[in-house]
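Some notes on the structure that comes next.
With one protein chain held back, the other chains of the complex are shown just where they sit.
Going in written order, the chains are labelled A, B and C, and every chain counts its residues from 1.
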Amino acid sequence: MSERLRMVGAVRETLRDELERDDSVVVYGEDVGEAGGVFRATQGLVDDHPDRVFNTPVAEAGIVGTGVGLAATGMRPVAEIQFQSFLYQGFHQLAQHVARMRSRTRGTVTCPMTIRMPYGGGIHALELHSESFEAGFSHIPGLQVVFPASPAETKGLLTSAIRDPDPVVFMEPTRLYRSFREEVPDDHEIPLGEARVAESGDDVTVVAWGSMLRETLDAIEDVDANVEVIDPRTLYPLDTETIVDSVKKTGRCVVVHEAPKTAGMAGEITSRINEEAFLYLEAPVERVTGYDVPVPMFAREDDYVPDADRIESGIRRALEFG
Amino acid sequence: MSERLRMVGAVRETLRDELERDDSVVVYGEDVGEAGGVFRATQGLVDDHPDRVFNTPVAEAGIVGTGVGLAATGMRPVAEIQFQSFLYQGFHQLAQHVARMRSRTRGTVTCPMTIRMPYGGGIHALELHSESFEAGFSHIPGLQVVFPASPAETKGLLTSAIRDPDPVVFMEPTRLYRSFREEVPDDHEIPLGEARVAESGDDVTVVAWGSMLRETLDAIEDVDANVEVIDPRTLYPLDTETIVDSVKKTGRCVVVHEAPKTAGMAGEITSRINEEAFLYLEAPVERVTGYDVPVPMFAREDDYVPDADRIESGIRRALEFG
Amino acid sequence: MPDENVAQFTIRSVQVLAEDETVDEELVPDLDDDELLELYEQMKRSRRLDERAIALQRRGELGTYAPAIGQEAAQVGSAFAMAEDDWLVPSFREQPALLTRGTELHSILEYALGMEEGAEIPDGEGGLPPAIPVGSQPLHATGVGWGEALQDRPNVAVTYFGDGATSQGDVYEAMNFAGVYDAQTVFVCQNNRYAISTGIENQTEAETLAQKAIAAGIDGIQVDGNDVLGVYRVAREAMEKARNGEPVLIEALTYRRSMHTTSDDPSAYREGDEEAEWEARDPILRFQVYLEDRGILDDETEDAIDDRIESELAEAIERARADREALDPADMFRHVYAEMPSELERQYEAFEGDGGGGK
Partner (left out) sequence: MPDENVAQFTIRSVQVLAEDETVDEELVPDLDDDELLELYEQMKRSRRLDERAIALQRRGELGTYAPAIGQEAAQVGSAFAMAEDDWLVPSFREQPALLTRGTELHSILEYALGMEEGAEIPDGEGGLPPAIPVGSQPLHATGVGWGEALQDRPNVAVTYFGDGATSQGDVYEAMNFAGVYDAQTVFVCQNNRYAISTGIENQTEAETLAQKAIAAGIDGIQVDGNDVLGVYRVAREAMEKARNGEPVLIEALTYRRSMHTTSDDPSAYREGDEEAEWEARDPILRFQVYLEDRGILDDETEDAIDDRIESELAEAIERARADREALDPADMFRHVYAEMPSELERQYEAFEGDGGGGK
């Protein structure tokens, strides 16, 4: 069975299915109850599971920190953080405990927790509603960092995340929540750590995830070359092999992300390509990213977030080098 | 005038001089008063300036957050965080406010705050006393991230940090605090954003900062090649030019850091070299870093932190490539 | 000992002008007619601004907007009690307080247009921009109140936040630091009974929010937040204490009569009945009757106020639109650091090279 859903619907159906399937799943966060979350991703869930869907006080350290305890008792906490940057309020609990519980105790206590949150720009929201700190999260050993880019992938990835024995930071691109529908198959898992080749080509490789994947797919329509587009889907663990194999074929690569350029994931990917496909590289790895400025308020946001034009220019630069 | 000091003494003398020079400087943090801080970096300061040196409650969000307000009134807050990983308790205040106050208000409110803290391994302390999250901090626009590697440099860099009109995350390598003395000149500033060529050579470039700089200088004694060693000193802003010029000369580069490999600063530096010296590169940029594991407790810490041997191997790999 | 009481605490609650228009004459603050009219006008100005802003947002002209409808007395009453050089440290729903402190209408609109221009603090004025992360700004207010004390200045920092914010550890830390450092800070918690959809009963088991002060060892007091005279009175006293290094938490009991923000639909989580109940307790209405009863407000004055507000609003909207038109996107590069670092300069050049807008 399958259903045509938007991404936000895919999140909801996944949560519904997992609540149904596994009595230990708890869905909680600010406004996830009656109101169904600010994006309605949890709408209706509390009606069917009033004992396992909870509105929390406005306190992200509390949300993340109680998850550590819930998990220890055998529950499977699936927390919603209202916007990515508010996870910073619970950053210490994430880095000091969620990520490390397994390693601190040699596997005798674990933290199978999923922390979902919208990230990135594009919906003209308030300040600090458009961040994407995936590089920071990926730099914390013990975490897994996952990015869906379509409704069907959301279902597969979120299902895997919830069932995974280790913590997952699950970053949902705000502006794809309602941007399109597609068939979403029932009960399927997409393994964490496996990239997807979204488009095949042999002139240049573009690596992009989340909402930037959609922008990239738009951008390549105007590029007169065979572009291979890779969606890593999880940034940690990162499927280096798929990226490296592609670059060995194309010799050129562009990495796209919304986060600021410096110390963003494009650097990491560049490094891995360097290490494993150095002799195949015909051009420097191009970075098309946000700038090293705080994401501006929405009047200037469109000028900050990479768009199809900027991605297209990046691809051209990669193609024209040398 | 100058004095032979250890790094911890250089910190203390700088704080003393700045408290003396500028009435708006406030030194505060956990135990920085009578006890002089857990590393004694603030010893004696409260005696001379009881009105501007404060023990705080154990609350890092409080320390960082009140700094925003203190700065707004015209004070110059110089906060000590007892160990780097406890800055995570105040991460939200750092990322949401300290870093952004200038940009949010178009320069009408600023936050000239310095946040000092020991980072990194090497003293066999407790769990979570050995982290180095410089990549995460450097990924937050609005912050400056500074690493001294010697007593004299500490004086110059910390003086600049305190006098700087914008916030600085000042990371002091714990294990260099007492490792050696050197002449520390009075009242000198080292501009933020300027790298130092610590050793000249033309076979291979090694980029290393903080305690890894010392390890690197040890390592190269056993390497039969002319190694150029660059200490960036500040990771944001990063003196790309000095690094790139060196790599253009050597064609080979190794980046060393204690932080985990994935999404660490070595990726960023690799990217910048790729972008600006691609055609000069004769080997992939080597990364000698911590592993993608939480810094283990001290029985295994020495196996985690890169040492001279690992750096030496990295240099050899870079030299032998191709 | 062996089993004895070692500490005792009481939370007081104050009301001057009740819902039914009875007045406790003993408690009426000493304000002249002009001042009373100013309170009234500021409340109306904020109400009209909110109404216009919602309409503009509905037409796609503004971004997400958080109306303060119903909370005007809680804010105007307290902000009016501030001295000229005191500091306003607001959250994102503080139109009434901002206007009372002199922020111009077009600035508020520009903020709602997604422009940092709307968060500028005019030179020489004490204040911080609206804080979006819930509960994060009280720590700044503590820092300000501490900094003022360190510099032997008499100014007080007044910070506003909601019932939801009291769940954030930061707010507790802010009060605790304030207690320790005798910070010149007043914490105004507007208990408007909702944090988005989450009712106060889900936020805490504490029976009052004023009692959160007890944990920090500072004073906490409750006031009817829809009673502008009561709020003024309590705020005034709190500020005098704070000026002497005794921080105070005020819980103003009020109600968010409208949506959380323009992206919110309250019908998903609360009944119309409840809203109707609170409509009757509207702070502006209550005060209007008070002023009319006492002959301070007549139709003519009322009309003059309305006209003034409408024309100010019309002008502000025009100004904001023009500023929005003239906005330079490249400004995002210009205010990150005092001096643009070279990597940022290169990004800026690339941006400009792409023709601005990254194109």
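Here, a contact is a pair of C-beta atoms (placed from the backbone, for glycine too) under 8 Å apart; a residue touches a chain by one contact, two chains touch by 3 or more.
Computed from a prediction, not measured in an experiment: that's the story for all the values here.
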Legend entry - Contacts of the hidden chain among displayed chains: A, B, C
Inset, instruction - Out of A:L5, A:L19, A:A41 or A:A61, point to the residue that touches the absent chain in the complete complex. - result: A:A61
Inset, instruction - Could you list which residues of chain A touch the chain missing from the display? - result: 26, 51-52, 54, 56-57, 59, 61-62, 65-75, 77, 92-93, 96-97, 102-110, 141-142, 144, 164-166, 193, 236-238, 240-241
Inset, instruction - Using the touch rule from the top, list residues of chain B that touch the missing partner. - result: 30-31, 33-36, 38, 55-59, 61-62, 85-86, 88-89, 124-129, 261-262, 291-294, 296-304, 306-307, 309-310, 313
Inset, instruction - Mind listing the chain C residues that contact the chain we can't see here? - result: 1-16, 18, 24, 27, 167-173, 176, 179-180, 202-208, 210-218, 222, 224, 230
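Rule of thumb we're sticking to: only the chains that are shown with their structure count from here on.
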Inset, instruction - Classify the chain contact graph as line, ring, star, complete or other. - result: complete
Inset, instruction - Could you tell me which chain lies farthest from chain A when each chain's centre is the average position of its Cα atoms? - result: C
Legend entry - Whole-Å gap separating chain A and chain B, where each centre is the average of the chain's CA atoms: 30
Inset, instruction - Between chain A and chain C, tell me the centre distance in angstrom, where each centre is the average of that chain's C-alpha atoms. - result: 35
Inset, instruction - Go ahead and note the Å separation of the Cα centroids belonging to chain B and chain C. - result: 39
Inset, instruction - Would you mind listing the residues of chain A that make contact with two or more other chains? - result: 85-86, 88-89, 127-128, 262, 291-294, 296
Legend entry - Contacts with two or more other chains, residues of chain C listed in rising order: 116, 132-133, 169-170, 331-332, 336, 341, 343-344
